Each structure stands twice: as structure tokens, then as C-alpha cells.
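See below for the structure under consideration.
Yeah, one chain of the complex is gone here, protein chain that is, but the others are all in their spots.
In this document, chain identifiers A and B correspond to the written order of the chains, with residue numbering beginning at 1 in each.
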Amino acid sequence: MALRAAVRSKCGLSAFLSQRSSCSSHGRVCVSPVLIAQQRNNSTSSKIKVDFDQSTGVAVMRLQSPPVNSLSLDFLTEFCIATEKLELDKSCRGLIITSSQPRVFSAGLDIMEMYQKSPESCAEFWRAVQEMWLKLYSSSMVVIAAINGSSPAGGCLMSLTCDYRIMADNPRYSIGLNETQLGIVAPFWFKDTMANTVGHRNTEMALELGLLYTPSEALKIGLVDQLVPEDQVLTTATQTMTKWLAIPAHARQITKSMMRKPTIDKLTSNREADIQNFVTFITKDSIQKSIGMYLEMLKKRKG
Amino acid sequence: MALRAAVRSKCGLSAFLSQRSSCSSHGRVCVSPVLIAQQRNNSTSSKIKVDFDQSTGVAVMRLQSPPVNSLSLDFLTEFCIATEKLELDKSCRGLIITSSQPRVFSAGLDIMEMYQKSPESCAEFWRAVQEMWLKLYSSSMVVIAAINGSSPAGGCLMSLTCDYRIMADNPRYSIGLNETQLGIVAPFWFKDTMANTVGHRNTEMALELGLLYTPSEALKIGLVDQLVPEDQVLTTATQTMTKWLAIPAHARQITKSMMRKPTIDKLTSNREADIQNFVTFITKDSIQKSIGMYLEMLKKRKG
Partner (left out) sequence: MALRAAVRSKCGLSAFLSQRSSCSSHGRVCVSPVLIAQQRNNSTSSKIKVDFDQSTGVAVMRLQSPPVNSLSLDFLTEFCIATEKLELDKSCRGLIITSSQPRVFSAGLDIMEMYQKSPESCAEFWRAVQEMWLKLYSSSMVVIAAINGSSPAGGCLMSLTCDYRIMADNPRYSIGLNETQLGIVAPFWFKDTMANTVGHRNTEMALELGLLYTPSEALKIGLVDQLVPEDQVLTTATQTMTKWLAIPAHARQITKSMMRKPTIDKLTSNREADIQNFVTFITKDSIQKSIGMYLEMLKKRKG
């Protein structure tokens, strides 16, 4: 979806196209093998790097799937496993999510998971997207998004599930649920999450137009909570986390659950229907044809 | 209702009173007869003028019912027929609603439809008000309000159903659901539409007090989306429409429906009860007496 956006919308994502080709010639952040003894707290998979500091109770999760942290099935699976592991670790009380890729937090769902795949594969993929959302939106940890790059579509959704959003104050970055720009409809739980954050009218206009916001626009409507210079995103997230962790945890968790439960229940009780909706839509001939033409065009660009 | 507001509230509508008498001596915008061949796209009824530009897919609907575009049963019937016609015309993708009357977009529901009428007539009138709302709020077209004058009560409701609201930046104009000022209660679907636009608290205060907002106040709370100089309202609406029509239509329409369906369903499933409520209220002796005294006073003013 992210790539398709780049072509159709010209808003904020086109940079990723050139990057995808150029990045492939760069190495990605080198991942050293970790000792078994460390694996409980610090795990490095191919796409996600987790550093857990026992002394503070805070884990930093770095998305490091070049070029643009696309949310593929593999990525989502690793992400959910890593998050679940931290959730079950009672000593882990806070999670900061950030990106190791330059200029992008996450470009959203991986379009390759939706092209020429069986209905079963599409269903498996969509279930993984739901799972990511459910894990994050219902997390008992304090979850802070350190948004150090653009964050369209699924990347924005990931940010929206967090308790607090800090974004790099770089006007070249953008954030938003821009699915409509790509001819795709954000499902009801994307919509609900956004409405819970910026209200009904902002959500209506944002989703009808598939708007991508600059950081200052995003701050103005409450899509992010704070802007800081790019090199201070992570340190600010760490400082903010300290404040959040000073709050009595049990009361904070019950309060968070009270705020979010109705929205979560709506997906959990409609999960299979939501998957079916997605599969029916994405496997349509017209949609597949459109994706195919798009990928064809991408190949030519790279050639 | 609009006229009654003028007397009781002194806020923004009193200008219409003198206008009603003075305007009757002026001719209204001259309507040339149209050829049958043109009628499909450009229709001129006595109260509404529609110009449809096939090349852009955009229709401009001008309200031209002197003196203040009151929403009478005749007006609403024509309005709904004209809107339905455009809705069914697949080549029409956008609708801009504006006024041909000076200084007023629409003064709201016509009080004469509620005075000394049979319950059946009142019911028919209210059904027409519901129909206007249903047609506009669920339209698959992009609907933009070019608010080039005051827009109280039903005029404000009409604006609120649109996808985008551009208002003339003239501090003498006002907009709001001021029914309470007139001793009348905005029904739940007026309330829902406003809450979807400006949130619960703004709606609570606006409706309890029957507030009319200046354009800049309206912009501040999100009751309108943009202010422009009076002579640029329509051109800005046209430019904005171009942007909206660049969005993939199918995805935009499904998104719009997802945002608005719960609110629409609430009226459609309570439509008869809502009509009954209105009829019971408006045919009360006390209310009829109050309207009568008000109209009596109007006559004296005109005399």
C-alpha cells in the first residue's frame, strides 16, 4: 500500500520509492548475534531489535526492516512475538517503539502480501495486522511511539495505538491514515482508533481525503502529542516514559482498559467478518489488476 | 422558526425581518426559461437553480427563494428532487450548495408550515425536513457548502450535512443551531450531526443556549472549515471540489458511509416516532398561540 500511495498521491511517500532501490545497495544496521543468556531481554530478529533495560523496566524496540519497515507477514509475526514476550515479562513496564531506518518510522502494510496470494494467505496476513493492533492497543505496558520519520497508513495506525506520540519536527515527514488515496478503505477499527485520538470530524475529513499531515499539522489536531528536534526523539521518549512509570501501575492499567475496551471489543467480536471483508475486497480481479499494473510500473522505474 | 428567532434573540436574524418586507418589492434573480434538452443537467425551478458542468462533473445549486431561502415544504420538495436527480446522474460527482439571496444562505425552516396546519400537514413537512437531511448526509457525491450569508437553524443543519464548509468572512453573518432561543428543541439528529462536527461539549453549550456564531467563532470550534472573502466563496468551493474529486471515489464513498452510517441509521429507524414527536409538540395550543402572537407582531411591523 505504501508504494502505491507514492505513485497516486504524491504526498509524502514518493521519497520511499527511490529509497527502496538505493537502500538495497546499502547495508542495514548490522545485527550482532546475541548470547542465549541475553535473549530473554534483548532479542534481535532480522526485522526487529529489542533492548530491554532491567534497571528501568523499559524496552526500546527498533524497527529495522529495510528499506521502509513495511509491515509484511514476517515483520508482523516477529513484532507480535516480541511484544508478547515483553508483555509477559513482569519486569518490563514500558515500551518505546522507534525506527532504525532513515526518514521513515514505518511505511505501512506490505503490498506484496496482497498480490497474487491465495485467500488463505490474505486472511493470514490480515489476522496478523489485527493481532498487532490488538496487542498494542490493549497493552498493559506504557507504550510510547518515538516517530523519527514518516508514518503513513499502517505506520500511523501503529503510532495511534500507543499511549503517547513524540514526532521529529521535520516538515519533510508526514503521518496519517492515507488509505483512501490508494483506493483502499481503512477498516472500522483504524477509524475508531483515529476518532478516539482526534475526534469524529478530524477523522471524517482525514479518512475521506486520505490526508497526510506534516508534524506541525499533526500536533495541531492531536494526531501526535509532542514535536521535538529529530535527534531528541528517543531521549524525550525516555524522559516521558519515566514520568508515566511514576504513576501507580495498577490504577493506570485499569484506566487504560476502561478507555479502550469498547473499541477493542468491537474488533474481537467482529474479527472473522473483518478478515472476510478484507479478503473479498483485496482478491477482486479489479483490485489485483490494479496492484499488478502498479508493480509493473515500479519495475520499470527501477530498471 | 427563523423569524421567531429574530424577535426573541436579537442575535443575527433581525436583519431578515426588514428584509422580508423590503425584498418583496425587488425582483428576484431573473430565471430564463431553459430548453428541454438542457433540463437533464441544468434545471431551474422556482426556488432552486442547478447548473451542472458535464466537463467537471460538478453541479452548483443556488438557493433562490426570496427573501431568505426559508425551508418551506415546496422548497424542500424541490430541493430533494433536484438532489436526487444529481445523485442518480453518475456523471455528477460533486455538488456545491450556495445562495442567490443577499446576506443569507438559508434562514431555516419556514414557520408558516407550522402554523394552523393539520397534524397531517405538519407530519408531511417534517418528513420533508428529514428527507433533506437524509439525502445530503448520505450523499455519495462530494457536497460542499458555499455559505455566502447567515445560516441559522435549518440553514446551519443543511451546511452541517456537507463534506466541507466554506463561509464568507463577514462578521455580520452568523451560523448556528439556535432553535432553543425560539423555544424549540433541535431534535436528536440535528444534535448528532452537530456533535459529529464540533464534539459533545461544544454542541451541549451551543444547543442549550441556541448560540449563533460569527464566522471566526464558527471556524474556531470547527463549525465551518474555512473562511474566505465574500466574493471568493464560490471560487474557493470550486477549487476545493477539484481536490476532493481527485480522491478515488469508491474508497471515499465507503469511508464517508462508514463515518456517517450510525447517525443515519438512528434517524431511519426512528423516523416515524420523530415525526410524531414533532407533530405533538408543534400542534400544542400553547405553541400555536405563541406562533400566532409572533406573526401578529410581524404584521404590525410591516404595516
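Assume contacts are C-beta pairs under 8 Å (C-beta built on N, C-alpha and C of every residue); 3 or more make two chains touch, one makes a residue touch a chain.
Everything numeric in this text was worked out from a predicted model, so none of it was measured.
Student: Give the residue, chosen from A:P102, A:P119, A:G222 or A:G292, that touches the chain omitted from the document.
Tutor: Checking the options A:P102, A:P119, A:G222 or A:G292, the one contacting the hidden chain is A:G222.
Student: Decide which residue listed in B:I111, B:A128, B:L160 or B:I184 touches the omitted chain of the complex.
Tutor: Only one of B:I111, B:A128, B:L160 or B:I184 touches the chain omitted from view, namely B:I184.
Student: Quick one: which of A:N196, A:Q232 or A:T283 touches the chain that's been left out?
Tutor: A:N196
Student: If the hidden chain were put back, which residues of chain B would touch it?
Tutor: These residues of chain B touch the chain that is not shown: 8, 179-186, 188, 191, 199-201, 203-205, 207-210.
Student: Since one chain has been left out of the picture, which residues of chain A touch it in the full complex?
Tutor: 163-164, 195-199, 222, 225, 243-244, 247-248, 250-252, 254-256, 258-260
Keep in mind that, in the parts below, only the chains that are shown with their structure count from here on.
Student: Could you grab the centroid distance between chain A and chain B? Build each centroid from C-alpha atoms only and quote it in angstrom.
Tutor: 41
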